[in-house]
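There's a structure below that I have some questions on.
One protein chain omitted, others in place.
Moving on to chain A:
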Amino acid sequence: MNRASLHFVLAALVAIALPLFMRSGTLASEVLIFAMAAAACNLLLGYTGLLSFGQGIFFGLGSYAAGLTLLHTSLPLGAALALATIAGAVAATGVGWLSIRRQGVYFVMLTLAFSQFFYFLAYTFKDVTGGDNGLLNIPRPAIGPFALGESWAYYAFVAVLFLLVFAALQRVASSTFGRTLLAIRDNEERARAIGFPVRLFKITAFAVSGAVTGLAGALHALLIGVAPLSSIEYHMSESILIMTIIGGSGNLFASVLGAGFYVIVSDLLSSIWPRWLLLLGGLLVVVALFMQKGLWGLLERLVEALQNGRKSPVEAPVRPESEGRSI
């Protein structure tokens, strides 16, 4: 079994295991929704070396697109999700097209600026988005003969979409396009010198990432029945980035781990201690200092140690093969 197949099997196992080990269908759905968003973020961060704070834009736009479609038209659920995906892709193309004109910290600043821009757009056009109150009353219609009202029924729907999206992202990552993204990430000048249209590749990566994030945003809006303003805040971008970094940016399944860990641990900790964000901050420091390959890297080390029949020492700050060099 090659690595891609192994990762897909692991993703499928996660989708199957969540209902067995979790009490809440809503929380389980949220894990998979954010796993999609984190995997899409990973396509930019891990595969293309682009640290984007724009993911919240695509997530929020997906939420609003699906919500507005279902509230104001008679289009079916599939069409609402498709429109949300397109909205995410179009916005990401625009944001990517403008942001990749600069590199490093200026690129990050541009994505942050766009994040604020879209947030204030949503905040200002309250007649469309509901402003601070959010877009309320988003229905969750049936898909064909399948009602999605019950939380585990909706989970099943999300799980199927998650696996389809995961497989598609894997396909993208392992294609010539995906391998070229790695080449661009590792040495952009060389990739350009060889003749690759670097800008076009980066914009395409943005578009794919935006499309998947838009879909995740739509699924989230359907999950909670509201598209809150917080969906398009830069905090959303921050959360998606944290999930991606905690999981590890080396492969797409790592993002699933990161999202699952972040969502479940946040939920548990917030039930126990109001200052739980302190712990999360501490965890990020640990990941940044000692686990640069994230949870996936830790798992790899453990498996390796087990195979070697000895315990792994504390992980040294190793620069992972797939870690982005430029931002």
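Here, a residue touches a chain if its C-beta (ideal position, glycine included) is under 8 Å from a C-beta of that chain, and two chains touch if they have at least 3 such contacts; residues count from 1.
Following the convention adopted for this analysis, contacts and distances are computed from a predicted model.
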- line: Of the listed "ABC transporter substrate-binding protein", "NADH-quinone oxidoreductase subunit J", "Glutamate synthase domain-containing protein 3" or "CoB--CoM heterodisulfide reductase", the name UniProt assigns to the chain that isn't shown is "ABC transporter substrate-binding protein"
- prompt: Which residue, A:268, A:286 or A:305, contacts the hidden chain when the whole complex is considered?
  reply: A:268
Field: Option from A:19, A:76, A:94 or A:141 whose C-beta touches the chain left out
entry: A:19
Query: Can you name the residues of chain A that touch the chain not displayed here?
result: 19-27, 30, 120, 123-124, 126, 131-134, 136-137, 151, 220, 223-226, 228-231, 264, 267-268, 270-272, 274-277
